[in-house]
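Just passing along the structure, written as structure tokens.
All protein chains of the complex are present and in place, except for one that has been dropped.
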Amino acid sequence: MSKVHVSTTINGDSVEFLCEPHQSLLDVLRDELGLTGTKEGCATGDCGACSVMIDGRLVCSCLMLGVEAAGVDVTTIEGIAGPDGLHVIQEKYLEHAALQCGICTPGFIVATKALLDKNPDPDETTIRYWLAGNLCRCTGYDKIVRAVQDAAQNLAYEA
Amino acid sequence: MAEAVDLKAIGTRPVRPDGIEKVTGRAAFGADLHLPNMLHGKVLRSPYAHARIKSVDLTRARAAEGVLAAISGADFPGNASDLGKNVIARDKVLYHGHAVAAVAAKTQLQADVALDLIEVEYEVLEPVMSLDQAMAEGATLVNETQHTNGDTSKPPSNVAATQRFERGDLEAGFAQADVIVEGEYRVPMAHQGYIEPHACTATVNEDGKATVWCCTQGHFDVRSLTAQVLGERVGNIKVIPSEIGGGFGGKTTIYLEPLAVKMSQMTGRPVKMTMSREDVFRATGPTSGTWCKAKIGAKKDGTFTAASAWLAYEAGAFPGAPIGPGCMSVLAPYEVPNLVIEGNDVLVNKPKVCAYRAPGAPQSMHAMECAIDELARKLDMDPIDLRLKNAAGEGTVAPYGPRFPAIGLRECLEAAKVHPNYLAPVPEGGGRGVAVGFWFNIGMQSSAEVRIAEDGMVTVMEGSPDIGGSRASMALMAAETLGVPYDQVKAHVGDTESTGFCNVTGGSRTTFATGMAVIQACEDIIAQCRQRAALTWDLDEEQVDWVDGEAVPKPGVNADVNPLSLANIARGAGRTGGPLLGRASLNAQGAGASFSCNFTDTKVDTETGKVDVLSFTAVQDAGRAIHPSYVEGQMQGGAVQGIGWALNEEYIYDADGVMENAGFLDYRVPVASDMPMIDTEIIEVPNPFHPYGVRGVGETPIVAPLAAVSNAVRDQLGFRIPDLPLSPPRVLEAIDEREG
Partner (left out) sequence: MGAYAYRAPSSVEEALSTLAAEAAAGNRAQMLAGGTDVMVQMRSIDKGPRTFVDVKHVAEANELCIGTDEVFIGAAIASAVLNESQELKSILPGLIEAADLIGSTQIQGRATIGGNLCNSSPAGDTIPALIACGAVCVIASSGGNREVPTEDFVTGVGTNVLEPTEFLVGFKIPRPKGRTSDAYLRFIPRTEMDIAVCGAGVALTLDDSGVCTAAKVSIGAVAITALVVPDAAAALVGTTVDDAALAAAADASSALAKPITDKRGTVEYRRKVVGVLTKRAAAIARDRALAL
């Protein structure tokens, strides 16, 4: 079985990797590239822990082949904070205690980023439906929703 | 002793010490470790719910490309305990998904291929899949040598154990009652549903010393349990806890660890094993499905005269259903003069149950809290008033024996009664339900060490895996005790060789018991600082006080000196006796029970049977909220788990005993859009046995929601659906039956 050579961009860096044709992007990120911030909770697209952005669009990296990443821009949790520090979304998750165990948090933060990039002023219902593909078993979602609302307000204020 | 003190750190809401790692993806969880030369281990699982293993042939698997080890139950000859047999089956498989063999190969794909080459011959037996079937006369036996309570004078039985609490005269009590309610209630087997699947990596050195990395609620238990199954000395195993992606009780035992250690021993290479989500559902411990009969009687004024509960809990494949806590909890909130409580621990061909948040209490209290709701309706009393009328308080003797010290049930009920959500009208066409929750909380053993760096920075080292923000609580209690800012304290969870023994993170014990150890270790530091300051100032230790993080001469002591801060003392520690190191270890006594009152407004779509939760309010006694945000978080998360269990979560089996919904697609935990905000109110009736009044808050939140939701649906529909989940098909069927 021969591996496929893939050139892509991850968090702004040009990256090349070899992967099996049927290997998921999630497994490539974690096992081949050491980007373990993206988590596996189910590997069937039901929990959102493996959320990444592909050309700005939110996807489950467990439901995408690594080879499909050729020529696209991949954003993972490792690419959310910038050289100036944490992103406002990350700060708000911390301030609101919007995480307990933290395993779902990378997926939630990437999903929140995708939401606020598209819709800077979402109402509670929009936030809840947007995040319905991200399971959290610890928080009951309350503090997550509040963190997203607060982050949106802060981003609007900064803008 | 808890008293009104001017708290500076406790009760604030700072960012947790491990926060940045968690929001940046840097935190390393169970599956995040990669070691050089690492092999991938995989488990072959039983395709049958109940079968005798006639043979396991690993020959072809061992010969497969890339395979370096293949093992079966026969490779663990020294241990035939239930634990060992659950880790890997010996002569029988007892549930679908039971581990039968394992392989380690250079790649995951090679391991997968090898699993297909393992040949297992089974003699398939009838699976025992329900409590009714297991307890019926002449039932097929899950374990042919199991006798109830070990009594071999009676024939073997699927009832592994029973428990009984009794008080007063039950018949006489019911005879005094003006109103009696009786019902049978069933709650399905449910899973904790932590998002992180079990994972571990083991490496064994040439000297036989093993190191295990895993996600666990208790790495000291992983060490002892793994040693037990392997027949190893505890001292030969070091366990390093990773960050843990949820557990809720489900990560208090072992599954993969002995297999990974064994295969690392055999190959001399690290072996990593992870479960798939399907494995987690099929082969790790969910909580018991139950069948409960509840009966309660009261006088016209609402005074309870008698109550009884008969409880049967599915243990799964091996004994150990939480009947003890189920029996302890069922009537704990109330003064009941006459009662009988019976519990049955029943074997079935399902995975061996494990702890799940207040294990046993949600099921039994669902039954009694539904019955009490019916009683309130018959008496035409407000459901909170009826509970207040009978509420346990300080001095009440709990059904399981001890006399309650100060508890906060009454305060919770009174706060709920005047909560704006309770004063608001019930939404048009919907219903409202009330229920009470309880968990006794536990103490157990903990150790902590506090180290002071030369600049005064405080490092707290303890051994309770942080599952929901406990490092923040530890740092807050340390900051409070030492009188230093929170930012000056870092809290860490050490491995089995870098910190003292701690029991599992569970039973809502961590903030209480490990917190107490941290406080005592800080007090040790304070004592040392007073002694060092005394030495510096040429005073007696008794003449030195510790105030706001500084050593000062006591009032009246004649000394012209400047206060010495922690940093001052630490910097000069070499001249006063060496580094500052505080220690404490304890077996914490005096865990304080935490009561709650929950109420919810729901609305049933009577054409589809779907229940929408419109609002949910949780009021709970925390004793003292060290970090209120994480207390609220426990209350909210537990509420949503309870709501999920009430509405849609259940293990669904086919006729052959195969779980049909072993994934998050059809094991339906609540998603964000299912839920409203969960309103919380923290009550603080301090636990007299904790320095800051802590009770422990993690378990109680899941208890009341089951009955609260059921009671709300009852309120709208006008009739009771006694069984959970209140899934759309069950609700619609009940409505249709009612309408004929």
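Each chain carries a letter (A and B) given by its place in the written order, and its residues are counted from 1.
FYI, a residue touches a chain if its C-beta (ideal position, glycine included) is under 8 Å from a C-beta of that chain, and two chains touch if they have at least 3 such contacts.
Please read all numbers here as calculations on a predicted model, not as lab measurements.
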item: Residue among A:V15, A:L35 or A:V67 that touches the chain left out of view; value: A:V67
item: Residues from chain A at the interface with the omitted partner, ascending; value: 1-2, 4, 20-22, 24, 43-46, 48, 51, 54, 57-60, 62-65, 67-68, 70, 111, 114-115, 129-134
item: Residue ranges of chain B at the interface with the undisplayed chain; value: 278, 607-610, 647-648, 652, 660-661, 664-666, 668, 670-671, 673-674, 727-729, 732-733, 736
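Criterion: only the chains that are shown with their structure count from here on.
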item: Chain centre separation (chain A, chain B; CA means) in Å; value: 29
item: Contacting residues of chain A [partner chain B, same complex]; value: 20, 30-31, 34-44, 46-47, 49, 76-78, 80-81, 86, 90, 93-97, 99-106, 109, 124-125, 127-129, 131-145
item: Contact footprint of chain A on chain B as seen in their complex; value: 13, 15-16, 18-20, 22-29, 31-32, 34, 109, 192-197, 243-248, 276-277, 467-469, 627, 629-630, 632-634, 636-641, 663-665, 669-675, 677-678
